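Input: a single structure, listed below in structure tokens.
Heads up, one of the protein chains got dropped from this complex, but the rest are sitting where they should.
So that you can tell them apart, the chains are marked A, B and C in the order they are listed, and the count of residues begins at 1 in each.
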Amino acid sequence: MTQSILNNTSLFSFPIRVYYEDTDAGGVVYHANYLNFFERARTEWLRDLGYEQDQLRLIEKLLFAVRKVEIDYLKPAFFNDQLIVTVQITKVGASTLDVSQQMVAVNKKEEQLLSVAKVLLVCIDADKFRPKKIPKHINTAIKNSPYCTNTLKRS
Amino acid sequence: MTQSILNNTSLFSFPIRVYYEDTDAGGVVYHANYLNFFERARTEWLRDLGYEQDQLRLIEKLLFAVRKVEIDYLKPAFFNDQLIVTVQITKVGASTLDVSQQMVAVNKKEEQLLSVAKVLLVCIDADKFRPKKIPKHINTAIKNSPYCTNTLKRS
Amino acid sequence: MTQSILNNTSLFSFPIRVYYEDTDAGGVVYHANYLNFFERARTEWLRDLGYEQDQLRLIEKLLFAVRKVEIDYLKPAFFNDQLIVTVQITKVGASTLDVSQQMVAVNKKEEQLLSVAKVLLVCIDADKFRPKKIPKHINTAIKNSPYCTNTLKRS
Partner (left out) sequence: MTQSILNNTSLFSFPIRVYYEDTDAGGVVYHANYLNFFERARTEWLRDLGYEQDQLRLIEKLLFAVRKVEIDYLKPAFFNDQLIVTVQITKVGASTLDVSQQMVAVNKKEEQLLSVAKVLLVCIDADKFRPKKIPKHINTAIKNSPYCTNTLKRS
């Protein structure tokens, strides 16, 4: 019996619908667009945590830039598919975040795992494009969230 | 006998190849991406005139923003098609440019007209997003070019 | 006193969030991507009417292709903006639909109209890419919907 990805409360999940713009002449979602979907989910995870990225940029002068992606394409996503994209933080560094993500199709009763990705984010200065320490309050909020496996040690 | 678009020396023309990223599950170039192709051609027309847009933004603090587009989709463009996109300036205003553009497929011996567009550009201040007069030297360069039908009056 | 677009029950409306993927280095939503947003809203309007486009293609062998677009860019949309995109059918032809659309930003209490578009759709055969009569049941459903100003004549 496989465990449901969608019932896993340690994964933040966000629904995404596939439109024509996302597909290519192969009849499936164009491979680069999977990265768009993964980023939308990370944006919504940050919003859920209380952080709006336009405010982070304006007030904290920071951006989370993508430094590395490892992505596996397991099954194609098709036009009109209803997808769920998940976010889980597996490591919080001084200026980096390791993110584990999944893309699942939920058209019928069964879940179908379409893609998994490991994304390394770097907190950078929005003007200088140089790494910058993740502010304490953000670091704490991430570690305290239910979607982080690298939790704060509590004595 | 139809006149060749490509032999018309009053049209600036730029070649564009259709890749998978440009297509959709309908098997053709996704309709919004035609606007990308038209913009690439306008960028290359400006470059041909001697203006790099990153420099225009940095030094002249200006952007050419799209204010209005009227586009006709006559025939579909397909994956791997070799296209030619044209640019012709039909009117130079104080802060606006009227641009007439065409997209032609040139896969075989014959030209096939796929799309025509009328684009209204506004010269804007890059920071304030407000209309700004087109600098004299740019206005003159545009009117003097072979690709402008709204030429300088010469006595 | 301006009438609210969003309280107008004769307009189908669909919420869209602006992500990084939608923006460009000018700091605003890239002009071609407005067409993506307008299409997402048309897709959801059809779904609301009871029609899934993948099924329409498979069963009715039809696509609604974009034949013509007239779009006005009134104000820029920014990263993280919450938008509402509307759909209203103004004319139902034998094989065409005239669609009137608006894009509104709803970040704060006030609505801001960012863009308006007139889109001409043609019902085409999915394989031959030739115009095809809109099936009777779809034509009727569209005309009977609250989002169509070209309603069925009733005696």
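Just so it is clear, contacts are C-beta pairs under 8 Å (C-beta built on N, C-alpha and C of every residue); 3 or more make two chains touch, one makes a residue touch a chain.
If you're wondering where the values come from, they're calculated on a predicted model, not measured in any experiment.
Peer 1: If I consider the whole complex, including the chain that's not displayed, which of C:23, C:115 or C:145 touches that chain?
Peer 2: The missing chain is touched by C:23.
Peer 1: Of the listed residues A:21, A:39 or A:81, which contacts the missing chain in the full complex?
Peer 2: For the chain that is not drawn, the touching residue is A:39.
Peer 1: Just checking the interface: what residues of chain A touch the absent partner chain?
Peer 2: On the chain A side, contact with the omitted chain comes from 26, 28, 31-33, 35-36, 39, 63, 65-73, 76, 126, 129.
Peer 1: On chain B, what residues meet the omitted chain?
Peer 2: Counting only chain B, the missing chain is touched by 19-21, 36, 39-40, 43, 52-54, 78-80.
Peer 1: Can you list where chain C touches the absent chain?
Peer 2: 20-21, 23-28, 30, 32, 78-79
Assume only the chains that are shown with their structure count from here on.
Peer 1: Determine the shape of the graph in which chains are vertices and touching pairs are edges (line, ring, star, complete, other).
Peer 2: Topology of the interface graph: complete, with all chain pairs in contact.
Peer 1: Could you say what rotation angle superposes chain A on its sequence twin chain C, using C-alpha positions and rounding to the nearest 5°?
Peer 2: Rotating chain A by 180 degrees superposes it on chain C.
Peer 1: Suppose you list every residue number at the chain B-chain C interface; are over half of them used by both chains (same) or under half (different)?
Peer 2: The interface of chain B with chain C is built from mostly shared positions.
Peer 1: Most C-beta contact pairs, which chains?
Peer 2: B-C
Peer 1: So, what's the distance in Å between the C-alpha centres of chain B and chain A?
Peer 2: 37
Peer 1: Hey, how far is the Cα centre of chain A from the one of chain C, in Å?
Peer 2: Here the centre of chain C sits 29 Å away from the centre of chain A.
Peer 1: Please list all residues of chain B that touch 2 or more other chains.
Peer 2: In chain B, the residues touching two or more other chains are 26, 28, 32.
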